[in-house]
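With one protein chain withheld, the remaining protein chains of the complex are depicted in position.
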Amino acid sequence: MAGQSPRRQWWAGRQMGIAAIPPMPQRRVGGMNVRGDAIFRSVLAVFAAIILVIIGLMLVMVVTQSSEAWRKFGLGFITGTEWAPPFSKFGALPYIYGTVITSVIALMLAAPIGVGCAVFIIEFAPAWLRSPVSFMVELLAAVPSVVFGLWGIFVFAPWMRNGPDKFLVSHFSFIPLFKGPTFGLGVLSAGIILAIIIVPYITSVTREVMLLTPTNQREGMLALGATRWEVIRYVILPFARSGIVGGSILALGRALGETMAVTMIIGNRAQIKPSLFAQGATMSSVIANEFAEAATTLYTSSLIAIALLLLVVALIMNVLGRLLVWSVARSR
Amino acid sequence: MATGVVRQYGQFTPKVMRRRRTVNVIMIGVFSVCAIVILIPLVHILMYSLIKGASSLNVHFFTKPPQPPGQPGGGVATALVGSGIILVMASLIGIPTGILAGVYMAEYGNRNAFATTVRFVADILLGVPSIVIGVFIWTLLVRPFHSFSAIAGGVALAVMMIPTISRTTEEVVRLVPGTLREASLALGIPYWKTVMRITVPAARSGIGTAVVLAFARVGGETAPLLFTALGNNFFQKDIRRPIDALPLRLFNYAIGPYDEWHRIAWASAFILVFFILILMVLIRRIARGRFKNVV
Partner (left out) sequence: MVEPTAALEPVHLRPKVAERPAQGEAAASQANVAMSVEGLSAFYGKFKAIEDVSLSFDRQNVTAIIGPSGCGKSTLLRCLNRLHEIIPNARAVGKVMMDGQNIYAPGMNAVLLRRKVGMVFQKPNPFPSMSIYDNAASGLKLAGRVPKDHLDEVVERSLRQAALWNEVKDKLKQSAFNLSGGQQQRLCIARAIAVQPEIVLMDEPASALDPISTLKIEDLMVELRKDYTIIIVTHNLQQAARVSDRTAFLLGGEDRIGHLIEYAPTKEMFTNPKDDRTEQYITGRFG
């Protein structure tokens, strides 16, 4: 207790901002303290290790529990086009196709627009507009996917069916991509909803890497007589390029795994059709729809195999994307 | 003279300036359009779910359990309670784990291979699709016990919270000035006490932000609950049994055929969006500039 009181005084002094409080008396070094530090560090390390355990366990569980499907179908699981649970036939290609096509549509729409919005926030938006716009973007990144899905079913899909879909079919139906019939619910609608979901993400990553552009680079360009657009084009975009690519890859990873909104809008039919208006299904949507009802172990195992594919692709996308974004931060 | 010839090229003649100014204006226009194109659907979703949802709200929505299909007057009381239980469990597991892991990375993470790995893996875990987390928890906690359960739902959400909290915590703890730490260490206060009594308290508003952010992220999550919590039409107190959750209810009602269900789905969307909105405003409040760049 006696050793406690000068320390209390010291603390009280510090909190009151008294600068002249004399240094606290040195207590016994070693012994307790060193052991305390070691224990503390180990406890923290255990909690940090939980993160590694989660990923490790996830890989182990998903790999082992999908092994039945891999043993039965081999690589044919990925190339097989027929998904017929009653006949124990499981080929994931229609779902892989659905995932790829919706994600590609989403990225093609979201990447340019998202980057453009980031540039707007950083370079062009008047000061009073910057904060509200970035708040809106953050907010939208937080809106649950299931709400996007609800909006998609009751607002967006009907609008697509009566507006853009009709237009595309009547003017561009000579391209197989735009052949009818249209339902509103389909691959194109799902892709666009996905784009809306990942856009805030692209914008915020891009904005962050662009903000890292060294001031002296921007000023150097301005001092040469560059316009604002020229500064963006010759300084900011080249500097942020790998970060933008990285952010887009991260967003693509997100789009590939995005489940609820897509499940609600894509129409859920395991088919590969050239038309973008056709209904489809994705890897995540088939898991969402069928997992709880899968009756046989092979059925379950096949769905887990799809989850494994998703996991592997997501891991690759994330490693790649993170490395690219990090490289920008390091290049400063 | 050579310079005379060159001048004719690299100079900002009125013609060149006109072109450049036009390009500049066009690009400003393009970027503004990008921002508007993004904001239109986003604002529409927010406003529509808030307005349509609010008009669908009534007392029964909050107090009644779901009614059999097609019958009017049901509510989502079970889902509200269930979501509450799941989120509390997720928080009990996720918040301490996330914070302690984050403090570890911030305090011991420099030039430490283990901490670097953890940091990288946490970033990657953030990018794992939520449906895969659902499948993972199913293999871990549902299949072996032969029952969907509230616990499984809670753990699934906790797994999603941990990386968010730990990475944000790490960054805010790093922002605590080193001088504060050194001042304490120089007085002979052991490192661990310095961390617990100086560093972490100094970063508490940032850590609060981290927690709220994680909460906002998992509050509306549906995919990981689909085959962990599963959903339930009745009140369920046993956390080893399936339990209802608001996002699940919203999903099931949205894809169902009845207008009454759709009304309740919109009301549920209102609750979720409102909840997120409150949390995001809260984050702005506690962060208040200090940690703005981190979160």
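Should a chain be cited, it is by its letter among A and B, assigned in written order, with residues numbered from 1 in that chain.
The criterion applied here is as follows: contacts are C-beta pairs under 8 Å (C-beta built on N, C-alpha and C of every residue); 3 or more make two chains touch, one makes a residue touch a chain.
This one's a predicted model, so the numbers in the text were calculated from it and none came from an experiment.
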{"item": "Residue of A:Gln217, A:Gln271, A:Asn289 or A:Ser327 touching the missing chain in the full complex", "value": "A:Gln217"}
{"item": "Which of B:Met17, B:Met196 or B:Val281 contacts the chain that the document leaves out", "value": "B:Met17"}
{"item": "Absent chain, residues of subunit A that touch it", "value": "127, 214, 216-217, 219-227, 230, 234-235, 238-239, 331"}
{"item": "Touching residues (missing chain, whole complex) on subunit B", "value": "2-3, 5-7, 9-13, 16-17, 19-20"}
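In this text, only the chains that are shown with their structure count from here on.
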{"item": "Rounded Å distance between subunit A and subunit B, as computed from the means of their C-alpha atoms", "value": "12"}
{"item": "Residues of subunit B defined as touching subunit A within the complex", "value": "12, 20-21, 23-24, 27-28, 30-35, 37-39, 41-46, 48-49, 96-97, 100-101, 103-105, 107-108, 114-115, 117-118, 120-136, 138-140, 143, 148, 159, 162-163, 166, 186-193, 195-196, 216-217, 219-223, 226-227, 230, 247, 250-251, 254-255, 262, 265-266, 269, 272-273, 276-277, 279-280, 284"}
{"item": "Complex contact set, residues of subunit A against subunit B", "value": "7, 10, 23-24, 26-27, 29, 32-34, 36-37, 39-41, 43-45, 47-52, 54-55, 57-58, 61-62, 65, 112-117, 119-121, 123-125, 133, 135-140, 142-151, 153-156, 196, 199-200, 203, 225, 227-230, 232, 250, 253-254, 256-260, 264, 284, 287-288, 291-292, 303-304, 307, 310-311, 314-315, 317-319, 321-322"}
